[in-house]
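Excerpt of the complex: some chains, original placement.
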Amino acid sequence: MSQGVNAAPSPNPSQGPAAVDLLPGGLDAGIEAVLMVIDEPIGAPALAEVLEVGEERVTAALLRLRAQYDGGDTPRGFELRELAGGWRIFSRRDFAPFVSRFVIDGQTARLTQAALETLAVIAYRQPVSRGRIAAIRGVNVDSVVRTLLTRGLIHEAPDDGESGATLYQTTSYFLERLGLGSISELPRLSPHLPGVGDIDDYDVDSPWKSANHETT
Amino acid sequence: MTAPAAENTATCSTVPDDAAGGFRVSLQNFSGPFDLLLSLIAKREMDITQIAMAEVTDEFIVYLKVLQQSDGAKSLDETTEFLVIASTLLELKAARLLPNHEAETEEDMALLEARDLLFARLLQYKAFKHAAGWISGTLFEESTSFPRQVGLEAHFAALLPELIFSTTPDQLARLALGALTPKTPAPTEVGIEHLHGGNVSVREQAAIITALLKEHGALDFTALVANAANHLEVVARFLALLEMYREKVIAFSQDAPLDALNVRWLNPEHGWDPDALHEEYGPAPHESTETSATPSAGTQEEAS
């Protein structure tokens, strides 16, 4: 099914069905599939490009889906909202009391040791990808990175356009909580690092290269 | 894991004249001795309970030699791993070289047990390899299913209890230091360095035996190993005796089971020279220039 996708980058919607139309659920389901996994709002043009159909068709489908979700007596537990940046699926507000209790239950007011250690690595290595942090710490860091993001201590670095991986860096809120004016005020690591002159000399790549390698 | 090895050891030799039509091995294709053994067995389509052990052993040893000739610590690592298997196989091979007594002696039983153990481990490895195949396939199938994993909506994030953050810059630096300092992995096994008394040459030990036997004519095994420095030398002398027996330069006699093993010098006319002995068993750096084909010819012939 992917062949069709790559074959026709931007077909005119009037020229017969697009690849997505031939899948069970068609365009509506295709849009849902993307909306369910994306983290930030997506615009109709971007959806149209990915799904290889005309933008008008996408907009019509989005409106149709929104109406379906809100649908009369039996709405769904999620809703499709159009924000500044585009469209995104949210948890339906009516159920906020339940959802917020669920959210709060699982949280603590303090960062775990794992989260602190990850934060320290990001602070000294930024901008840095999750894969690299994982290699340095020797464990998967997906969930702690999410926690740090939610807590506003780190954010995604502007895309450098080179590597495909998302890079993370600390926020000004992080500096604020630490009482620092800028990242350059962080204590230097060199005096503490036994046998290593400067942290920059210590190339994290070498010992972990094999691990990194196999993951990519 | 095998990738680094692949870099410094190019695809290695073909062994000619193999009964099965030649077999080709490339180091990077095998991730361990069991892997190789399985492949050898599969290639010969042998019932593993009825394996012509000596043949597989010969191929394995040839492979081992090739492995030794590659450079680097990685290769040394692998070689040691392979030696564990090789030693078991050698034991089995030794059994074939010895005159066939009654099949029920204690040594025979021990050999059978060793063989069973090797098979058991091989079967076990095979099963895990199969399971790995299943995991790989399933991971691939599942890779088309993406979980919803989105950041917490702002109004929910706002409900989170205010973060208590009392970490100081210095504490953060210490954490970073701890995380960025290379960790020395905890030892996974008991060190065995002290067990290795250095390389022992079967050829050298054969020369010692030859000198002793030429002087005394006949000696029992205990006398032949009396001045051996360590167990490794005893083993090497035993292996040398097996080789010499095969070359018909000595004869064995034993009056009763478990009695002293007498070794008699046959005073061969063709002028036996221990130097003719090929170093099939131990690492012999000075031999590393030999091509793999040469020793393989020897081992093939020996098996027949």
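A and B label the chains in the order they appear, each numbered from 1.
In this section, a contact is a pair of C-beta atoms (placed from the backbone, for glycine too) under 8 Å apart; a residue touches a chain by one contact, two chains touch by 3 or more.
Since we're looking at a predicted model, the values are computed, not measured.
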{"item": "Total copies per chain kind in the whole complex, with one of each drawn here", "value": "A x2, B x1"}
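As a working rule, only the chains that are shown with their structure count from here on.
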{"item": "Rounded Å distance between chain A and chain B, as computed from the means of their C-alpha atoms", "value": "48"}
{"item": "Partner chain A, residues of chain B touching it in the complex", "value": "1, 3-4, 146-153, 155-157, 159-165, 167-170, 172-183"}
{"item": "Contact set on chain A toward chain B in their complex", "value": "36-39, 90-91, 96, 99-100, 103-104, 107-111, 116-117, 119-121, 123-125, 136-138, 146, 149-151, 177-180, 185-189, 192-194, 199, 202, 204, 207, 210, 213"}
